[in-house]
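The other protein chains are all here in position, but one chain of the complex has been omitted.
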Amino acid sequence: MTEAPRDASARRSDEHETGVGLPRLLWVPATLAFALIALPVLGLVLRADWPRVPALLLSEAALDALRLSLLTAGISTALCIVLGGPLAVVLARGRLRGLRLLRSVVLLPLVLPPVVGGLALLFLLGRTGLLGRGLDVAFGVTIPFTTAAVVLAQTFVALPFLVVSLEGSLRTAGRRYEAVAATLGASPGLAFRRVTVPLVLPGLASGTVLAFARCLGEFGATIAFAGSLQGTTRTLPLLVYLERETDVDAAVALSLLLVVVAVAVIAVARPRTIEVER
Amino acid sequence: MSRLDARVVVRRAAFSLDVALSAEPGEVLAVLGPNGAGKSTLLGVLAGLLRPDAGHVRVGDVTVADPGSGVHVAPHQRGVGLLAQQALLFPHLSAVGNVAFGPRAHGVPRREAERRARELLAAVDATELADRRPAGMSGGQQQRVALARALAPGPGLLLLDEPLAALDVDATPAMRSLLRRVIRDAKQTALLVTHSALDALVLADRVVVLTGGRVVEQGSTRDVLGRPRSPFTARIAGLDLVPGTACPEGLRTADGTVVSGLRGGEALGPADGEPAVAVFPPAAVAVFADRPRGSPRNVLHVRLAAIEPHGDVVRLRAGAVPGGPGWVDGLAADVTPAAVADLAAEPGAELWFAVKATEVGIHAASR
Partner (left out) sequence: MAAAAVAGLLVLAGCGGGATNGAAAGGSSAAPEDRTLTVFAAASLTESFGELEKQFETGNPGVDVVLNYGGSSDLAQQIVNGAPVDVFASASDSTMKAVSDAGLVDGTPAVLAKNVLQIATVPGNPKGIASFADLAKPGLKVVVCAPQVPCGAAAGKIETATGVTLRPVSEEPDVKSVLGKVTSGDADAGLVYVTDVASAGDKVQGVGFAEAAQAPTTYPIAVITDAPQTELARSFVNMVTGEPGQKVLGAAGFGAP
């Protein structure tokens, strides 16, 4: 009763805290690493033709691309949650044989060049692909060159980000809380909804942000599988790549737009598991 | 308030557990045993988290496990609660939310469940914690809320898995007496797994000692701990116990002898007239050939019953002197071999055991 509460504020560092210090040698590569990330972005900012930037960003092509990027990244992220969430649960809690193999397959899109993913999708769902041919013959549906193709490509590359991050937090949470819930009379379903899901919410949030960011930046799989058409399949990265051919200023302005969107996503979501815990 | 009747058989490659135990409604049964004795396996089987190979588990009238006839009731349908070492409060719920979780899972409407939760929080002296999240509570506070949570669904059987082991030393006595009070008040049938003789003494009516997956000793707590028959019990018990009733100075034995001792704070100790036990370690006992004078100690006249080598020290076992009180029988004093030589004591000699009041703890005891 008289113990000090384990309040977060009690653990927050104050200016008197010195810690154990860091080896000085670490600062050199750490600074280089930071510079490697920050300086190119700074270069982009300096290279921009600022007086023209508003006009470049308000062009119909740019607005269409932004709208399409946000729409497809949003849908893809939702798909990642709906499909990847249960997959993460199976990977973390399942007792199937071959689960390790399953996990390494799930990780493939992290390792594969996205353009390979796009080709793979094409060979599966393209008009002459394994499944695509059937879809075309049976329903007259073809997927390439549609917004749905963009969503599929983005989901393909972003899914592992969500699965890995959610699986990690499911493992960290462990089954102990679920066992406690069971001894309190909660069925497995109820324990999952009322205990497991809230426990892994931070992991789900950070996975969602990562997946959304990955969707926004998707290029290779999209161009290979979905093509590029304004308003339908031409997302911001595709437009950047195209504008670079003729109008570098436009490409730079659009790149900056992507940077701003990315920073906004990280700032708004602020996934706790990404942020350093103090 | 259900009867527990169980025989649990679990066979593993390097280990087998075969234990029969029972607890009457409202009875608290302590399971003592060294690491690897099978205590966790036993708890797992009773909670339904493990399947036994043979035997049965009955809680009240319901058979919740019987591999012979294929019965295995899922943990959430057993009505078996658990309070473990770690409180494991759900971090995303307030104290009320945690305590109301069980009733809610049983379909009690939210308002009713929260009302019951607040009542239980009051019963564990945690009213002021009701709306706090676990992250803002101390370990002792968390464990109190966890106790309320475990009781909330009204389990037929409550499993207590070393509930005090992870607490700060300062928080342990308060939690121990709270556990005792709440479990007695609720007439809760409970099974307590512990390493601590004191926990068993304060909380349990009966003790089962488990070693290598078998019951090696059982009986009333005071009998088992007061006269240990297995090496394990002797080691962990190793305490001198004097039964009686609480009185202002400490404890009064049945024959009227007063043993002075500390009651562990006004709020925590037993009330005057309540059954109690005085507890002190044998190492705190000084031994004299003649009655020591002018000292504020508890001085007991005994007859030396046995001399037992006990590691670096020698344990002197007391027996009753003719015409003296019987309760000194079995009391132990640990002294150095040199002291034994000085006393020139042999079994049958009359000696005086002296122990300072500050070394004697007075605890509420069962029956």
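Observations on the structure shown:
Note that the chains take the letters A and B in the order they are written out, and that residue 1 is the start of every chain.
One rule holds for everything that comes next: contacts are C-beta pairs under 8 Å (C-beta built on N, C-alpha and C of every residue); 3 or more make two chains touch, one makes a residue touch a chain.
Quantities reported herein were computed from a predicted structural model and do not represent experimental measurements.
Just so you know, the chain we are not showing touches A across the whole complex. Note that of A:I223, A:L236 or A:L254, the residue touching the chain absent from this view is A:I223. Between the chain not shown and the residues A:G84, A:G126 or A:P160, the one that touches is A:G126. Residues of chain A that touch the chain left out of the display are 25, 28-29, 32, 122-123, 126-128, 142, 144-145, 223, 226-230, 233-234, 238, 241-247.
Note that only the chains that are shown with their structure count from here on.
Each chain gets one centre point, the mean of its Cα atoms, and the points for chain A and chain B are 53 Å apart. For chain B in complex with chain A, the touching residues are 47-49, 74-82, 84, 86, 88, 90-93, 101-102, 105-106, 125, 135-141, 149-150, 152-153, 155, 159, 168, 170-171, 174.
Against chain B, in their complex, chain A makes its touches with residues 1-8, 176-177, 179-188, 190-191, 194-195, 198-199, 201.
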